[in-house]
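Structure record follows, encoded as structure tokens.
For this depiction, one protein chain was excluded, whereas all remaining protein chains were kept in their positions.
== subunit A ==
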Amino acid sequence: MRLSSKTTTLLILAAVIAIAPVFFPSSYYFRVGSLIFVNGLAVTGLVILIGYAGQISLGHAGFAGIGAYACALAPVHLGLHPALAAVLGAALSAAIAFLVGRPILRLKGYYLAVASLGFGILVSMVLSNEAQLTGGPDGMAVPELGLRAVLKAIGIDLSNTEFWYAFSGLVLVIGAWLALNLYHSPTGRALRALHGSEVAARTVGVDVAHYKLVAFVLSAVYASVSGSLLALQNKFITPDVAGFMHSIEMVTMAVLGGAGSVLGAILGAAILTTLPQVLTVFQEYEQLMLGLVMMLVMIFMREGLLPSITRRIRGRAE
């Protein structure tokens, strides 16, 4: 029996998430794992935007910021449950992406890069300057999600880090499943067509502007949910979540692992999330190493790690 690449990807992902804890010596590893899944989710959204549709964004951390601060602000000011606040954040991100995306996505290449970068910087600036609402650069507290207590009541007792490992892992698998389904859907085909050539796609009747916007809005929702998860898990949030460096990290994770493949991008997220944890030992060299890894992978493995490696293995097998 031959499994489709979609099923294989999901099986690999689910298996790794389920089996990895067996090898975890301490709760710290659950924490790193859940951070990987949170980043992986945002990066899966970027696979839709960069890998499928071929567009760039250097401002997606802005949406992560909206998702994160929705979870911090809505429960306090609107009395919403944190889970509903995350949904509200995602809806708000989608609405903003819809409004901003329409004019921005007319731009190409570096112009699109600078416009999206400007958007991200505006969001992070509002978050750090409106101190009476957001606590400014010092950040603010985020309420408890409360799901762990519910699980405990029905007999599933998880530690905090275990719960967040399992929960964000679950959300990641769902996110990956949706993104993989999209790939094979008519929308996914339209996105890949306009990635190949906008003119050709338009000629065969693809509404290019519409589909670019779809990809932008979807990736914004992924980033937003990822921001919400991060905020709820840390129970604390600072404007850094919306900062330029976070946008760059997200794009780097996606492209490093392979922006064309969901599994590759998540691998990229895993590597770039773990790398700083490993490098804390050589704290002095952290930036040096990070910069070097970014350059080397992009120079020698242009499609990203996973696609380059699988191609090499296949090439050898044949």
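Everything below uses one rule, namely that a residue touches a chain if its C-beta (ideal position, glycine included) is under 8 Å from a C-beta of that chain, and two chains touch if they have at least 3 such contacts; residues count from 1.
In this section, contacts and distances are computed from a predicted model.
Q: Considering only the chain that is not displayed, what protein name does its UniProt record carry among "Amino acid/amide ABC transporter membrane protein 1 (HAAT family)", "Multiple sugar transport system permease protein", "3-methyl-2-oxobutanoate dehydrogenase subunit VorB" or "Cellulose synthase (UDP-forming)"?
A: Hidden chain identified via UniProt as "Amino acid/amide ABC transporter membrane protein 1 (HAAT family)".
Q: Just one of A:Pro25, A:Gly79, A:Pro103 or A:Gly155 touches the chain that is missing; which is it?
A: Only one of A:Pro25, A:Gly79, A:Pro103 or A:Gly155 touches the chain omitted from view, namely A:Pro103.
Q: Sort through A:Ser27, A:Ser159, A:Asn181 or A:Ser197 and give me the one touching the missing partner chain.
A: Only one listed residue reaches the unshown chain, and that is A:Ser197.
Q: Kindly state which of the options A:Leu122, A:Leu178, A:Leu275 or A:Ile309 is in contact with the chain not pictured.
A: A:Leu122
Q: For the chain not shown, which residue from A:Thr7, A:Ser159, A:Asn181 or A:Gln287 touches it across the whole complex?
A: Result: among the candidates, A:Gln287 touches the missing chain.
Q: Which residue numbers on subunit A touch the omitted chain?
A: Looking at subunit A, the ones touching the missing chain are residues 50, 56, 58, 103-104, 106-107, 109-111, 113-115, 117-119, 121-122, 125-126, 129, 197-200, 244, 248, 251-252, 255-256, 259, 284-295, 298-299, 302.
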